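Below is one structure. I have some questions about it.
Other chains dropped; remaining ones untouched in position.
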């Protein structure tokens, strides 16, 4: 699996046809696998999407390269506008050969409530639990050790990895992927203070995960106090991420690892949030906004704006502040020098012709 | 569960009596459910605790509103000093109707060591494990897929969600809630360096979680090297939080998601720690202190102090620094202008009457 070799080989021209690219060089080159530019060996194809990696073009042992520009490469190349997407398509071709095939049906060690409704071709792996009145759609796979609570609805063609917990009433769409340890529908963090005591606010809302969403390992989406916490279609969420109660995350967003979004915040569509960023509660982030890694968002972000830093500001402003902060030692010296020179002028004046102006 | 309707209805005056509030308007109004101010539909009651939401008072479709102030609302209102706590009480009324009822007794797929001691009315759900000499108190529920290690003690009326791990020797009080994926009693992070090698320091202490504590999904409390790591009565901890070995967290604290507390730190009572904040090791945080979101605490915090930023400072100071930092570009301009004007003065002086003062 490390040094991956597919079950069959392809000619370079076949791969070019698949991705819709143009071959420069020998289209008959035989490709048996895929690898990163530094690790690739003869027989493998690699790609360059980030110019940073062009320096490896001369030394890579790959037999062919997918690239977005007309580079003068010492080896056969597939040229195409979106080389990363083309690489993905080639990877998919080979990945099919190595994908784990989870046996369909219910493993004898799984515990499925008789009232649960399983679709066609479902796989319920070892030591899974499917609760009362839960529904699992066609072709969905619960790999093993998955806990599905009461009245949960899971769509079709989903892939749910071990130790995922889907609490009662959660709704999961189609073609959703939940990496190991994901928690959907844990109670939101809500307490009402009465005297010194924090009383738990019951969390009777639910979580809705729409189609084509992916959630990374050990990420959490809390159920709503009332109503819904919702992650919309096509959004991709990395590992160890916190989505609090009553949050809405729009369509086709990308949220990097260890970011957190506080309660009742609304994230628009096509938003990108960097790793370890935090977004406060009751905030609106507009469509196509971007939040930098480790940023702390304390107020609304307008659509298509890039923000960074803490407290988060428009990125150009934040960058200028970082630059000015870096120049602070010099500024202190300049002010000290100004004080010295001004004192000199004043003292000069005091003893000179303009001394009469001295208070 | 999403559009929640309770099994029975209440008159508004009945709810007002329950919470100890005053009805403005028609006390006979029929209430069948509870919702947020923007999502509420006719027949539901909502609340306003945060003035930010008063703007929705005119447009909400709710049939009644719980509010803390004499607002001129176009609909029936329950007025009360602590509207959020009143809302909680009403929510509790309806929540009882929708709460999952976990079957009592030991599920046939659970593995309970014969030496374990289970109280009255305990529920040990599917695929749980209860280890040697462990004790589980009356009415406690292990929902499913819970791992309880050797000699663990769990009190009564606890609710432990799936994929929680409670390692050997951990003590859990009464009325404790552990959301999915919580880990209690993992080894503290301690190594002694000898040459280039890090040698593991055995972690033979334990974790104690006192009564009425709640821990959020995938949060971790490490066991002590020797002695205890302790979270005291009534403290509420959100998701994905790290509590390191030998930490003490006081009573009635609130710690928001993704915060982390390093080894041997002592957090007082009634302390509030914001999301993604970090507290260094061997630090003392006084009672009623507050730590801002994303703050980095590097030294002791006095009682009743609010700190923020990195390194964390008293909030007023930190705010002033943030404000001054934001004005840095202007300051650079002012200094440049000062330099220009001073040069001009000096040059003027050089050629003018005070030129004799020129060195």
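Annotations for the structure displayed:
By written order: A and B. Residues from 1 in each chain.
In the analysis below, contacts are C-beta pairs under 8 Å (C-beta built on N, C-alpha and C of every residue); 3 or more make two chains touch, one makes a residue touch a chain.
Just so you know, these numbers come straight off a predicted model, no measurement behind them.
The total count of identical chains across the complete complex in this file is 3, with 2 shown in place.
Operating definition for what follows: only the chains that are shown with their structure count from here on.
Put simply, subunit B touches subunit A in their complex at residues 1-2, 4, 34-36, 39, 50, 52, 82, 84-85, 87-88, 91-92, 94-95, 98, 100, 107, 109, 125-127, 143-145, 161-163, 177, 179-181, 214, 216-218, 234, 236, 238-240, 252, 254, 256-258, 270, 275-276, 293-294, 309-310, 322, 325-326, 328-329, 331-332, 335, 338-339, 342, 345-346, 349, 353-354, 356-357.
Here subunit A touches subunit B in the complex through residues 109, 111, 127, 129, 145, 147, 149-151, 163, 165, 167-169, 171, 181, 183, 186-187, 189, 191-194, 196-202, 204-206, 208, 218, 220, 222, 225-228, 240, 242, 244, 246, 258, 260, 262, 276, 278, 280, 282, 296, 310-311, 313, 320-321, 324-325, 327-328, 331, 334-335, 338, 341-342, 344-345, 348-349, 351-354, going by the rule given at the top.
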